[in-house]
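A protein chain is absent from this complex, but the other protein chains hold their places.
Which chain is which? They are A, B and C, in the order written, and residues in each are numbered from 1.
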Amino acid sequence: MIIVLKPNLSRKEEAAVLAEIKRLGYTPHVMRGVARTVVGAIGDEREHASLEALNAWPQVESVMRVQKRHKLVSREAHPQNSTVTTRGVVIGGPKFVVMAGPCSVESETQLMKTAEAVAKAGATVLRGGAFKPRTSPYEFQGLGEKGLKLLAKARKATGLPIITELLSEDHAEMVAEYADILQIGARNAQNFQLLIAAAKTGKPVLLKRGLAMKIEEWLLAGEYVLANNNRDLMFCERGIRTFETYTRNTLDLSTIPIVKRESHCPIVIDPSQGGGRADLVASFCKGAIAMGADARLIEVHPNPAEAWSDGAQQLSLEGFAQLMGELKPFIAAAGRE
Amino acid sequence: MIIVLKPNLSRKEEAAVLAEIKRLGYTPHVMRGVARTVVGAIGDEREHASLEALNAWPQVESVMRVQKRHKLVSREAHPQNSTVTTRGVVIGGPKFVVMAGPCSVESETQLMKTAEAVAKAGATVLRGGAFKPRTSPYEFQGLGEKGLKLLAKARKATGLPIITELLSEDHAEMVAEYADILQIGARNAQNFQLLIAAAKTGKPVLLKRGLAMKIEEWLLAGEYVLANNNRDLMFCERGIRTFETYTRNTLDLSTIPIVKRESHCPIVIDPSQGGGRADLVASFCKGAIAMGADARLIEVHPNPAEAWSDGAQQLSLEGFAQLMGELKPFIAAAGRE
Amino acid sequence: MIIVLKPNLSRKEEAAVLAEIKRLGYTPHVMRGVARTVVGAIGDEREHASLEALNAWPQVESVMRVQKRHKLVSREAHPQNSTVTTRGVVIGGPKFVVMAGPCSVESETQLMKTAEAVAKAGATVLRGGAFKPRTSPYEFQGLGEKGLKLLAKARKATGLPIITELLSEDHAEMVAEYADILQIGARNAQNFQLLIAAAKTGKPVLLKRGLAMKIEEWLLAGEYVLANNNRDLMFCERGIRTFETYTRNTLDLSTIPIVKRESHCPIVIDPSQGGGRADLVASFCKGAIAMGADARLIEVHPNPAEAWSDGAQQLSLEGFAQLMGELKPFIAAAGRE
Partner (left out) sequence: MIIVLKPNLSRKEEAAVLAEIKRLGYTPHVMRGVARTVVGAIGDEREHASLEALNAWPQVESVMRVQKRHKLVSREAHPQNSTVTTRGVVIGGPKFVVMAGPCSVESETQLMKTAEAVAKAGATVLRGGAFKPRTSPYEFQGLGEKGLKLLAKARKATGLPIITELLSEDHAEMVAEYADILQIGARNAQNFQLLIAAAKTGKPVLLKRGLAMKIEEWLLAGEYVLANNNRDLMFCERGIRTFETYTRNTLDLSTIPIVKRESHCPIVIDPSQGGGRADLVASFCKGAIAMGADARLIEVHPNPAEAWSDGAQQLSLEGFAQLMGELKPFIAAAGRE
């Protein structure tokens, strides 16, 4: 770490800082500059987090971290791309993967109809929410285990593996019994107990980015999964909160090259949540593919206007099939299948 | 709700929208303006959330909500201020309450020393973290149940009721056994399962505001507590994320008059987390008192520079006692005790 | 406009609101809902902005605008795409346009070398800053008129039209004498006097988006150009401020489909400023092309590490030529030339 000292300290004041740095297990290294004295604290920062407390000392102007804080998710730790495989579907490989299905599972008819349509159009994973986190306690909270059973039924009918959201530690075992991939939602992106519970099921985990999360925080949240002995982690960008009111969120496609550079884990884009508007989904998908995303997670409903949640952002079955066609030249241009 | 139609619709296209509004349980009321036709949908919005799905219709330009979404926490539902009482301490009444103690419980000596000092200086609630949510899995995660036992011991010695953070549904019963007030942290502010678990313990709940949470979302998260039959809710502002890098967060004191206007629940300010800097705490406390906060939650440590977490924002024991003196004229000016 | 009244008003209190609405030129239309009474004010909102003052009335809960505020820049006003032409280069047409050159003009050698290299690689507009807005008064502020003269010389040598930033009303005439397109920078995006001065020169104007600007505000700033009788307006997305610290700004590619939907004016992407990192430029360009941008504005320097400003985000001459090749399949996929 780098500690910048305030100007005009006495030697005694300075010595106290150096002694504290030593006490905490680092070797101090002093550099006297023109306007400031700077101390380098030599030692592994990931084992001595407490140096930041020096900010509280009257002698100290600032403390700067030198090392990155993420380890297992980092590209340094694993230079090749890693892949996640579930029931034969590989995410992070040469094939661009499409995960599609309704925002919420509402009924057997709705789900089966959607599952068959998306499978036919080329999706290889089925998405569907059985437990829904809702801003208000008075909104539809999902069908619960009944929804999970319907998802399992749809998997049986279509062969598509299932991704669904886990939102309670208490449900981890139950959800893992039915689902092939566990999704952690944006509001729970720093619910570390839930991340640990998800990791421990052994199922692949798709971690959505929180609404106001820095990329470093996202990578560190992912670190909770890998540090709990689960290597099957995917990151999913689904829009951040900005000042814009035209869209519900602002899809941050710039995360694609950044996550690819910093981490070996696959990156998935959710263009439906990203803008909250079905009419923007096609353009967002084209951008995501061109920029190197590994998969997209997309909301499809037989009748969006009657959906029990988030109708404005779901594509119709026909809209989805048409989109799959439109994207082909971009997938080819990006060198994917 | 208000539905704004796109210009130049045919009567048939318009009729389809009106039919859908009726089907969803509202009575449509058409107003023809100069540039747009607007439809008022008469009905209780809190029972028919799904009208927003009309945004997905090609005929619709926008859908606007008329009613506020929070009910039980609202000032309309309970015009008087409500108070929360624990072991004789009343929050929300004429007395300005001080909750003080270390960020993390580290050892018996550290905790007892702090508890006695803050009690002597005038604090009436003891704070201390036993379970710590940390951005990185490699940072100190708290002493766990051992920390809770130390808190109970400190309560016995000083008579101060205890507030501590709950961060896992699985711990709700255990933490409630020791604590007098359960704190829900900023990262879990929309972890609705945790809010429900906390509410169900029957203990008072202090709900911190999330880093990028709108006030309406905060009130709705509080609604999860009251809707689960627990009326002892307090809101706690602890700083929002802004672009500023001088401080860790930006303490948003403007929430004090706003929460007071919209809700009957007490509002608490956390000036330690708010800026992440001990040197700003005094000024933040003065502002909070002048603006009508009911209590403050403040971090105090016998030796901040050696703290295991967040040293930069903790006050020393002497600093805390001095602050208590400085604040007296402001408490008097605000008409509090 | 829609005015939502507070609950439980007396008829007299309500009548006062209706009278005021009439006085301001609107026809009030009352709708009584289950929980709230709502008044529609019939009339052209773009001629009566003052209704928002009703927010100050104790009887009023909220005032909502129905119409969009932008006129001349809107797609409604001009359903076809508009194009901007300068010295034979058409922006907004079938050809994807590349504007390239150094962040700052530093010397004749630097500029001529760059101009020739970018022309050879396929750029059709030359960019270069002669006046630089700098956060600190102690940083390099540009060569001024000397820089403009060098740009004119480079235009003569290569035939490329020139785009350069205008940052003072007092310079409008001088800059317009040399430049083919005037660029308005992010910090001046709501400097309306400068926008008017730029519009009045009659030269095409490229308006960058402000750091924290909503799209509606951006469109309205563009409205200042069209309302001053200059139809040659382009919007340029160059990154917004977010909480992310990995990049200097966050390039918001989602503006491409949104601006295309709301406006007829061309949309240009600046991937260099967007991330502030040369290593992200290629990915950003691919996304921009796939999503339908009309042009990109890109920083190129013979030796980025020695640049007098923003070295970290400039491409080398070789890097630029290589990028032009990489982008070809994406331009083809997007159906552009």
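One rule holds for everything that comes next: contacts are C-beta pairs under 8 Å (C-beta built on N, C-alpha and C of every residue); 3 or more make two chains touch, one makes a residue touch a chain.
None of the values given here were measured: they were computed from a predicted structure.
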Among B:108, B:279 or B:318, which residue is in touch with the absent chain? B:279
Could you tell which one of B:34, B:90 or B:258 touches the chain left off the display? B:258
Which of B:240, B:265, B:295 or B:323 touches the missing chain? It is B:240
Go through chain A and note every residue touching the omitted chain. 2, 4, 7, 29, 31-36, 38, 40, 42-45, 64, 66-67, 76, 241, 243, 245
Since one chain isn't shown, list which residues of chain B touch it in the complete complex. 212-216, 240, 242-247, 250-254, 256-258, 261, 274-275, 279-280, 283-284, 286-292, 329-330, 332-334
What is the set of chain C residues that contact the non-displayed chain in the whole complex? 20, 46-47, 49-50, 52-57, 69-71, 133-140, 167-170, 187-188, 190-194, 211-212, 217, 220-221, 223-224, 227, 241, 277-278, 304-308, 310-314
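Definition applied: only the chains that are shown with their structure count from here on.
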Compute the distance, rounded to whole Å, between the mean C-alpha positions of chain A and chain C. 30
Distance in whole angstrom between the CA centres of chain B and chain C is 38
Touching two or more other chains in chain A are residues 212
